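Here's a structure for you.
The complex appears here without one of its protein chains, the remainder shown in place.
For subunit A:
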Amino acid sequence: MDLGILATILDSALRLSIPLLAACLAGLWSERSGVVDIGLEGKMLVAAAAAAAAAYAFGSAWVGLLFGILASIAFALIHGFASISQRGNQIVSGVAINMLAAGLTAIVGNAWYGQGGRTPPLEGDQRFGDFVFGHSVLVYVTLLAVPVTWFVLGRTRFGLRLRAVGENPAAVDTAGISVAGLRYSAVVIGGILCGIGGTYLSVAQAAGFLPNMTAGRGFIALAALIFAKWRAWPALGACFLFGLLDAIANQLQGFSLPGIGEIPVQAIQALPYLMTVILLAGVIGKAIPPRAAGVPYVKER
């Protein structure tokens, strides 16, 4: 293989891994605090839609980012209210977030722009252009979130409390710290990260919003989170690996195998998902989630 193709694949792998990484870190924050978040997909989707619409309306990618993050936080708070304050089932709430996001973005998009749910194409300042080495600023922000997450969780008071609340909220409560406060903070941080990931999709990687443009990335991010055993640096590795698979799949399109002929596009596109299943089933060993993940905190009586 010549170096040109290799460089193209790696470059494209980085590009493709960024939304995964943003969502994966969002899930990491949420789940380390004990709130299971399968609504990553939905949050990225509303962020992508809101960011594209705002960038188009205000002519600024940065305003787009702001609205993307706000939309994502709003959905994160819905999930927080359902699962922290109301102690509802976190899986059900997450599913609801995903369905709501998928429906809402398509309907509102179509009502506003009449283009089947798409936003009009973004150009110029409406998009995040190249920042350094041909990548947009959001790539670097997301990459920076890895060491920041690692440091805050491991070395700060907030991080210690957050790790504790994901393992044993009663211990945090009896130590005189608010369980709900910590969990809401984590969920909002997750919202911000999903907002960045979603904005990246519609305003940096693409030029505008398409219905369902997240295409399962939120779920792949969850797989990466388990693969990384809920830790920040391994999350970077896992997301890059999935990005790489995606990039290779793109390169393989139109490639013919001797004796079989051209590989169908669908089969290639299924590759990352297939790899996820294989990796999760066989290679990584036992991944133990935070002990209190998914369990609403109720004072015993």
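Descriptive notes on the structure:
One rule holds for everything that comes next: contacts are C-beta pairs under 8 Å (C-beta built on N, C-alpha and C of every residue); 3 or more make two chains touch, one makes a residue touch a chain; residues count from 1.
In the analysis below, contacts and distances are computed from a predicted model.
From the set "Phosphoenolpyruvate-protein phosphotransferase", "Rod shape-determining protein MreD", "Simple sugar transport system ATP-binding protein" or "Carbon starvation protein CstA", the protein name that UniProt assigns to the chain left out of the figure is "Simple sugar transport system ATP-binding protein".
Only one of A:62, A:81, A:112 or A:158 touches the absent chain when the whole complex is considered: A:158.
Residues touching the missing chain, restricted to subunit A, are 155-161, 163-164, 167-168, 170-177, 291, 299, 301 (touch as defined at the top).
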